[in-house]
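Okay, here's the structure, questions in a sec.
A single protein chain has been omitted; all remaining protein chains appear in their positions.
After this line comes chain A, so read on.
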């Protein structure tokens, strides 16, 4: 595709160079480095980068605690097993939560696609479905927390092994659950705007007084996919390792 700098209409700019040459000239140019990306999308990416470091530090703290303890680490496969039909199935609740979150990522990707096709109803419906999956995920996490707390897991002790297990678990999954909850609220707000047709009528937002665009669906999508992305790492390092 012929790429051009995103700018105000009427101002013609030379086409952008491709590949590494483009990388060098974009970063060496005046004014802005991200040529064909709107400020909203660029800022969401930069926020997500900072959030990556937050979760990176949490996982690092967990790694350090697990590597330096002299007490054996509890086996997550057994701790998170559920008894279904008289049989202990390892890690089953976490597996279901993973599938719920991946499903929500799929519906979000569809919502972004229909947003760019300016299909108001399908976009709003898919965003609400995504929010519903997200809420289901948080509900299952609440169930998991309740179960573990009843079994005596606390941030300072637990009956299964190393004491740091509880603090790592509550901090990492708690922070992730908070992100999912904020995402659900964000999704519902934007889905309502899409449904009302704010972006078709170019209605001004009540907070910023700026005209909204369908691009906000993609920006919401970036946040939502990031939440799923973090879960991929938590699932691998905390639950499976």
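Just so we're on the same page, contacts are C-beta pairs under 8 Å (C-beta built on N, C-alpha and C of every residue); 3 or more make two chains touch, one makes a residue touch a chain; residues count from 1.
FYI, contacts and distances are computed from a predicted model.
J.: Out of "(2Fe-2S)-binding protein", "Aspartyl/glutamyl-tRNA(Asn/Gln) amidotransferase subunit C", "Cytochrome C oxidase subunit IV family protein" or "Carbohydrate ABC transporter permease", which one is the UniProt protein name for the chain not included here?
T.: Options "(2Fe-2S)-binding protein", "Aspartyl/glutamyl-tRNA(Asn/Gln) amidotransferase subunit C", "Cytochrome C oxidase subunit IV family protein" or "Carbohydrate ABC transporter permease" considered; the missing chain's recorded name is "Cytochrome C oxidase subunit IV family protein".
J.: So one chain is hidden, and I want to know which residue out of A:144, A:198 or A:228 touches that hidden chain in the complete assembly.
T.: A:228
J.: For the chain that's not shown, point to the residue among A:13, A:84 or A:102 touching it.
T.: A:102
J.: Considering the entire assembly, which residues of chain A contact the chain that has been omitted?
T.: These residues touch the chain not displayed: 1, 3-4, 6, 8-9, 16, 19-20, 22-23, 26-27, 33-38, 42, 45-46, 48-49, 52-53, 56, 60, 63-64, 67-72, 77, 90-91, 95, 98-99, 102, 105-106, 108-110, 113, 116-118, 202, 213, 215, 218, 221-222, 225-226, 228-229, 232-233, 235-236, 239-241.
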